[in-house]
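All protein chains but one are shown at their positions in the complex.
And then subunit A:
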Amino acid sequence: MAQEQILTQEGKPLKQALRRALRREKMRSILLIAPLLAFVLVAFIAPIADMLFRSVENGIVADTLPETVVALQDWDPSTGELPDEAAYVALYDDLTVAVEKKIHTRLGSRLNYEQSGMSSLFRKAGRTVRSIEPGSPDMKQQLIDSDAAWGNLDTWALLKRYSGRYTPGYFLNAVDAEMNADGIEMKPDNERIYLYLFVRTLMLSLIITFSCLVLGYPISYLLAHLPLRKANLLMVLVLLPFWTSLLVRTSAWKVLLQQQGVINDLLVWAGIVDNTHRLVMINNATGTIIAMTHILLPFMILPLYSVMKTISPTYVRAARSLGATSWTSFWRVYFPQSVPGIGAGAVLVFILSIGYYITPELVGGTSGIFISNRIAYHISSSLNWGLAAALGTLLLVVVLFMFVLYDRIVGIDNVKLG
């Protein structure tokens, strides 16, 4: 039985007309958000993607030593034999060009991330390669004479290992591992830092989140239950530091916490602490925890407050009228209703603190710095952008993982920002 088609007034099938109207609607909304979408893509997604791509990109060996890479294709380091004369001639030719263009030191710095000594090898090569006659016989011996490292199998094995366009090297470095002749291994103990820093970052962030909660909950409760006029006044006290520059607040903590600082002076004056045993509260993890708890506290208080504001007092009153003690009525009636606020605050504070950088840098000394400080160091000082990108990617993965975990435990639907 053929279904009778429903037609619109103009005589078109209703389904089709409806689809067209919906499509027009959709197009309109896409056009409306198009500027923002384009902006986000161009200014946010693309740079991040480009930066993350650097964590595996490794064109520099092939670009700087193109002939050598070709010459090494058939060579197998596991034979224990050095590459043949042709490879040395190719290396000499490549180096001559690279030195001319002054890019050989960059390759040295790049390979130095994988094996120490490479940077100085290439820098020296820049100076010695000019002293070797082009086209002279026995290039192998001449190069080895200029630096014994060219007669070392490891040097060549390294060149071969990193001659590909892509590399897992940065990611291995980011988890304190390295790729060597025997495969992938953990680095020696005294060179491991990143896993340790990741764990420290997570631990300190958890502690900071917890201290924010402990300090923020009573304040939010107070704010939500005071008469509006008083609550507003208190709210200003919460918001004022929130609006104050991060640097100013961090510097203020320096003044307060240092050994000759205000807090220590007060403690000594009150006789609590001996003058010669002033507390060390800054340039270590303690400093980071204190300063960051203060700086992130508003991010805990504001969502908590807005959730608590919506909790109707009648429930607690009902519980009390049915005979509950004030503790029971709080714990069994009020607290569960405030959990979405705790969730929102905790997620905000935790994710913000895990990526924090300025405050730990200024007050953290060496024991209170985060993984982001190392990322910043590699971006702006050591210029190892590949490693910075790998560390950044791992940090992103950790945050996403925490987010999923959180969703499983608390449920992201339970998070309320107001």
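Following the convention adopted for this analysis, contacts are C-beta pairs under 8 Å (C-beta built on N, C-alpha and C of every residue); 3 or more make two chains touch, one makes a residue touch a chain; residues count from 1.
To be clear about the criterion, contacts and distances are computed from a predicted model.
Participant: Not counting the visible chains, the remaining one has a UniProt entry; which protein name from "Multi-ubiquitin domain-containing protein", "Spermidine/putrescine ABC transporter substrate-binding protein", "Glutaconate CoA-transferase subunit A" or "Cytochrome bc1 complex Rieske iron-sulfur subunit" does it give?
Facilitator: Per the UniProt record, that chain is "Spermidine/putrescine ABC transporter substrate-binding protein".
Participant: Which one touches the absent chain: A:Q9, A:S78, A:S245 or A:T276?
Facilitator: Of these options, the touching residue for the absent chain is A:T276.
Participant: With the full complex in mind, choose from A:Y221, A:Y334 or A:Y377 the residue touching the hidden chain.
Facilitator: For the chain that is not drawn, the touching residue is A:Y377.
Participant: Touch as defined at the start, partner being the missing chain; which of A:R28, A:K102, A:R229 or A:R408 qualifies?
Facilitator: Only one listed residue reaches the unshown chain, and that is A:K102.
Participant: Please pick, from A:Q259, A:T310 or A:T325, the residue that touches the omitted chain in the full complex.
Facilitator: Selected residue, touching the omitted chain: A:Q259.
Participant: What does the interface between subunit A and the hidden chain look like in terms of residue numbers?
Facilitator: Touching the chain left out of view, subunit A contributes residues 101-103, 105-106, 108-109, 112-113, 116-117, 119-120, 123-124, 126, 190-193, 196-197, 258-260, 276, 283, 365-366, 369, 374, 377, 380-383.
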